[in-house]
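Only one protein chain is missing from this complex, and each of the others stays in its spot.
Labels A, B and C are assigned to the chains in the order they are written; within every chain, residues are numbered from 1.
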Amino acid sequence: MIEALGIWVAAGLTLAIMSFLYGDNPIYKFAEHLYVGYSAGYWLIYTWHFTIKLMVIQPIAEKQPGAIFLVIPLFFGVLMLTRWFPRIAWMSRWSIAFTVGIGAGLTLTGAIHGYIIPQVKATILPLWTGNGFSSFNNFVIVIGVLTTLIYFFFSRPHTGVLGKTSKVGILFIMVAFGASFGYTVMARISLLIGRLDFLWSSILKLVHFF
Amino acid sequence: MLKKQIPLAITFITGVIIVITFFIPHPPFGRLQQDALTWYSVIFGFTMLLGVDSLVRFHYRKLRRREKGWWFSIIFYGGFLLSFITGVVSEVRFGDAFKIGSSFMYFYNTILIPLQSTMFALLAFFIASASYRAFRARNIDATFLLVTAVIVMLGRVPVGYMLWHKLPNLTSWILNVLQLGPMRGIMIGIALGTVAMSLRLILGIERTYLS
Amino acid sequence: MNGENISFWEKLGKIDRRWIFLIIGLVVFIPIAFGLRMTVHVSPAVKSAYDTINRLPEGSVVMISIDYDAASMPELQPMLKAILRHCFDKNLKVILINFWPLGLPIGNQGLEEVAREYGKVYGVDYMNLGYRPGDIAVMLRMGTEIRSVFYGDIKGTPLDSLPMMKNIHNYDDIAVVVGLEAGSMGDYWVQYVNARFKQDMILGVTAVMAAGVYPYLQAGQIKGLIGGLKGAAEYEKLVNHPAFGHIGMASQSWAHVVIILFIILGNIGYFMERRRKRGL
Partner (left out) sequence: MILFILFSTITVKAFDTPNDGGGSITIKAYNVPETVKKALVYRKTEGDTTYTFAGVMSILSYRYVDANSTIKNGKPYYYRVDFYFPDTVISVESDSPGIAYAQWYDKTKTSSLIFLIVFSTLVLVFIQLAKKDPEGLYIRKIPALDAIDEAVGRSTELGKPTFFVHGLLGITDAGTLAALTILRRVAKKVAEYDTPILVTNFDPIVMTASQETVKQAYTEAGRPDAYNEKNIIYLTYEQFGYTAGVDGLMVREKPGAIFLQGYFFAESLILAETGHSVGAIQIAGTTAKEQLPFFVAACDYVLIGEEMLAASSYIGREPVMLGSVKGADWGKAFLMGVIGIGVVLGTVGAILQSAGNGALMNVFEKILAFF
């Protein structure tokens, strides 16, 4: 019985969200508010369990080495809560500043080590490989990278040679976007297939149930 | 001073330490990047309270003022309390609300999963309407976008193979070669922009939320 | 006569998008309801993923990272099942790990289902690490010792009491990491784990991400790439076990054709209108 109820609820909510395609309506509004409310509560529990309990309480209770350093985020975490008290709310900026500092440091090194170096390395391709077709492919890749980078030059007017190459760059970008879009259509249809398959098998199950 | 200089100093010191320790494997520096991420999560945990508080108040205001559609805010509270209470109960009973078989996970499966998947599946419809409306050969840029999209769309499904048996090969070539350069260019550009932005933040040149 | 034509094309250009929605819905639904199927051709990127796993000696460890939730299940779950079938068929050991907590029950469900088919034993042939928060921090720490983050498995059993885990400590003990990705976790796997620990990786991604992660394949940072439901269908074909991926390909094909027809109609309408405006 409880399983059948689950199927009814799941199938009903699926249809409620789909009704948004027709236009805003009370059924969608119901599902939307339930969704926002339920997931907000879900993530609160999630944060409690996985962040506060597992990352703060457990290491301190077990006296794990290095747990003492948790004082740092606890301090800034509490400072964040000063926003509830308008008079000292400005102190929360310290916490924002700290998170921004962490973010800046990590993304700076991450972008260089994880993106720039490997991708530049992968672009250094010989234009002659002994095979005409793969040589041509390498040529296309190198030109694609360079002209795209030219498009993202900001400090010079895009006129003359720079202008022409950046035009080629934007054409390459459009091809990439088209490819990405075309490729994605597939994924989106797959999702709908998954959902309609679920609806159809739910209907079959419920018919069978009665 | 306290309101502007100190935050700038905090960002500067934190950023510089994290960048330098990236190159030092020796303890205790080698682990600092990982620890910093944990610290970030902890601060995030505290801030979550502020977020939920803002959302709860938003709906409380609607209820109190009896704004249009106010009674949907009751649904919001219903949903919120359902997950919150089953979460607390499961957490107390099992010590872990995420244990398979808890009431918290039951509602997760019956409520959240269908909502999530259906919302995602709406994209199938929107991608069709967006293609219809936006893919017009207005100029040369748009034409390039349109033609590539159509080729790839066809080349990725068996029908494409039936139309022209080389179409999947052409699609593979577009994905592996033609679009690779610009994608990589965009990625390198974003990474460079990110490095420049991070530098500006650490140096205190970029300070959106401060002054 | 001419006047009627113009108004027809103009109307078509501004058609209520709900008609488009209805047609797409029908085109996808009909093959599902009537069980229509289509044949699939294997692409090199998927073949290369298959070969990477196929080459592994018996007993090697494959770590599969479940980095998706219910929303991407239709695309990634068939992939998970096909890869699991391949691993169990070749007597490889499987470790599941999760970076999306919401994917926890989904990954486990797929794992248990396929393991049952092959009569595999938990803790000996496969296991599930579960989830720990911290994303990149977790990935990096597993580079020295898995136990420094995962004290126990998904049920809390200490790792050392699972026979298969006795000799598994870090990435050096893992032959291949397969990331099934619906978000940015795949980038982290490549940028942190592949870059720092030279770990062999395969990515299985939602179709939307596939174009974006192709550079990794070309740069040799990943050994294979499985993209979307089509990729899953291709892998199903390679392991000789057609499943959900195959059923969906018919709906998929017809939906693509219909969308392309829409684009063509839209463009005819656009050019008719432009010609009329020039004429005036």
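In the analysis below, a contact is a pair of C-beta atoms (placed from the backbone, for glycine too) under 8 Å apart; a residue touches a chain by one contact, two chains touch by 3 or more.
Small disclaimer: the values here were computed from a predicted structure and weren't measured.
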> Which of the chains on display does the removed chain touch in the whole complex?
Replying inline: A, B, C
> Which one touches the absent chain: A:Lys53, A:His113 or A:Lys167?
Replying inline: A:His113
>> For the chain not shown, which residue from A:Ala10, A:Leu70, A:Leu149 or A:Leu196 touches it across the whole complex?
In response: A:Leu149
> Looking at B:Leu50, B:Ile74, B:Ala137 or B:Leu170, which makes contact with the chain not pictured?
Replying inline: B:Leu50
> In the full complex, which of C:Glu10, C:Asp51, C:Glu113 or C:Glu145 touches the chain missing from this view?
Replying inline: C:Glu145
> What is the set of chain B residues that contact the non-displayed chain in the whole complex?
Replying inline: 19, 22-27, 30-31, 40, 43-44, 47-52, 54-55, 57-58, 61, 69, 112, 115-116, 119-120, 122-123, 126-127, 129-131, 133-135, 145, 183, 186-190, 192-201, 205-206, 208-211
>> For review purposes, identify every residue of chain C that touches the missing chain, sorted by number.
In response: 17, 57, 59, 71, 144-145, 147, 167, 169-170, 172-173, 175, 183, 206, 208-209, 211-212
>> Using the document's contact rule, name the residues of chain A that touch the chain not shown here.
In response: 17, 20, 23-24, 28-29, 31-33, 35-36, 38-40, 42-43, 46, 80, 83, 92-93, 96, 99-100, 102-103, 106-109, 111-113, 116-118, 120-121, 123-130, 142, 145-146, 149, 152-158, 173, 177-178, 180-181, 184
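Note that in this section only the chains that are shown with their structure count from here on.
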> Count of steps on the shortest touching-chain route from chain A to chain B?
Replying inline: 1
> How many angstrom between the C-alpha centroids of chain C and chain B?
Replying inline: 18
>> Can you compute the centre-to-centre distance for chain A and chain C, using the mean CA position of each chain? Integer Å is fine.
In response: 16
>> I need the residues of chain C touching at least two other chains; which ones are they?
In response: 21, 24-25, 28, 71-74, 101, 131, 133-134, 207, 210-212, 215, 218, 228, 230, 252, 255-256, 259
>> Among all residues of chain B, which ones touch two or more of the remaining chains?
In response: 33, 35, 37-38, 41, 98, 108-109, 112-113, 117, 119-120, 124-125, 127, 131, 146, 149-150, 153, 156-157, 175-176, 179-180, 183-184, 187
> In their complex, what parts of chain C are in touch with chain B?
Replying inline: 15, 17, 20-21, 24-25, 28, 38-41, 43-45, 69-74, 101-102, 104-105, 108, 131, 133-137, 140-141, 207, 210-212, 214-215, 217-218, 228, 230, 249, 252-260, 262-263, 265-267, 270-271
>> Under the stated contact criterion, what part of chain B meets chain C in this complex?
In response: 33-35, 37-38, 41, 98, 100, 105, 108-109, 112-113, 116-117, 119-120, 124-125, 127-129, 131-133, 135-138, 146, 149-150, 153-154, 156-161, 168, 172, 175-176, 179-180, 183-184, 187
>> For a test of understanding, state which residues of chain A touch chain B in their complex under the given definition.
In response: 6, 9-11, 13-14, 17-18, 20-21, 29-49, 51-52, 55-56, 66, 69-70, 72-74, 76-78, 80-81, 83-84, 90, 93-109, 111-113, 115-116, 119-120, 122-123, 137, 140-149, 151-152, 169-186, 188-189, 191-192, 194-195, 198
